[in-house]
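What follows is a short report on a single structure.
All protein chains but one are shown at their positions in the complex.
Up next, chain A:
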Amino acid sequence: MKSLADTALPAPAGPPPPLTVTAEPRPSGRQRAAELLQRQGVLAVLVLLCVISSFLFDSFATLDNTRGVTIQASFLSIVALGMTLVIVTGGIDLSVGSVFALGGVVAAWASQYGFLPALLLPLVVCGAIGAINGLLVAKAGMAPFIVTLASLLGARGLLLALTHEGAKTYLVPRGSAFQKLGGGAVWGFGYPVLIALALFGLGGLLLQRTSFGQALFAVGGSGDAALLMGLPVARTKVLVYTLSGLLAGFAGALNAARLSSGVTIIGVGMELDAISAVVIGGTLLVGGAGSVSGTLWGVLLLGVIQNLINQIGSLNSSYQSVVSGGFLIVVVVAQRYLSAARRGT
């Protein structure tokens, strides 16, 4: 330690070291492979599974079966899209299953007044629930898990109140435009499938190519840094939960249109399927990284597994949960290894 007295004069710290360029080491091949696998791993598994199944089951790779699988998956996929955005911010939305059911009932009830009310009223109601979630999370600083658990119960309660404890089922008028929205098809692919695809396209743009999407990643990656960088953290959170509520309600309305009625017992546990699909799709549960395309593959993967179990026939469909659960564990374990590989440790 040079004595302080010696250095009373501002001493120049020797000649400046030569100016060279900081070149960071490139990511190794292993890191890149891990990154690719994390991003596209689900898609690979999905394709592999489809190829194998089409050899095993004659009825698998048919147009009819494809139509069936996709229409089944379309409603969950719309819900999971909203869930992806929420999870990217490091949050979670447990209310989507109840909101989905509520959206269906509200839409079926409003369908007696025409197409627009049937479409807009569920959006208003469910969007409001999402906004309340968001406000409680962002402004009151409550844990997303608690807030959305409460609104899971609340939305279910509201639904029961609307339907006299589930005794009353509202029907969508036959032949109405709203019913066509759920039942119509292009080349055999139901409108809900096409709508879901369009929403995923928009969702992908929103997440990857807009400032709002960047803010979602930043909030999930490091909320403190996002705040210090001057991002509107609270507003972003409110918006993302509102969006999740809107999407869940919209999916519920579509489903009601397809079923021609507001079924009350629907959507129980749907939030867990949505979360599984998101996580299987490579989105980090802690936030900060993820993609909507991964979620789409995740939803389809769950759908294909369900479909295969139906094909086998001898298996009870409850096995679907067992298989999906197994998948989830594999994916989460794989994610840990992959992110370790990406960090190069």
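FYI, a residue touches a chain if its C-beta (ideal position, glycine included) is under 8 Å from a C-beta of that chain, and two chains touch if they have at least 3 such contacts; residues count from 1.
One rule holds for everything that comes next: contacts and distances are computed from a predicted model.
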Completion exercise
UniProt lists the protein of the undisplayed chain, choosing from "Ferrous iron transport protein B", "Ribose ABC transporter (ATP-binding protein)", "Electron transfer flavoprotein subunit alpha/FixB family protein" or "3-hydroxyacyl-CoA dehydrogenase", as "Ribose ABC transporter (ATP-binding protein)"
Practice task
Touching the absent chain in the whole complex: find that residue among A:75, A:100, A:178 or A:217.
Solution key: A:217
Handout entry: Options A:231, A:259, A:272 or A:323, residue touching the unrepresented chain
Key = A:231
Practice task
Tell me where the left-out chain touches chain A, residue by residue.
Solution key: 1-28, 31-32, 35-36, 39, 205, 208-211, 213-215, 217-218, 221-222, 224-232, 288-289, 293, 342-345
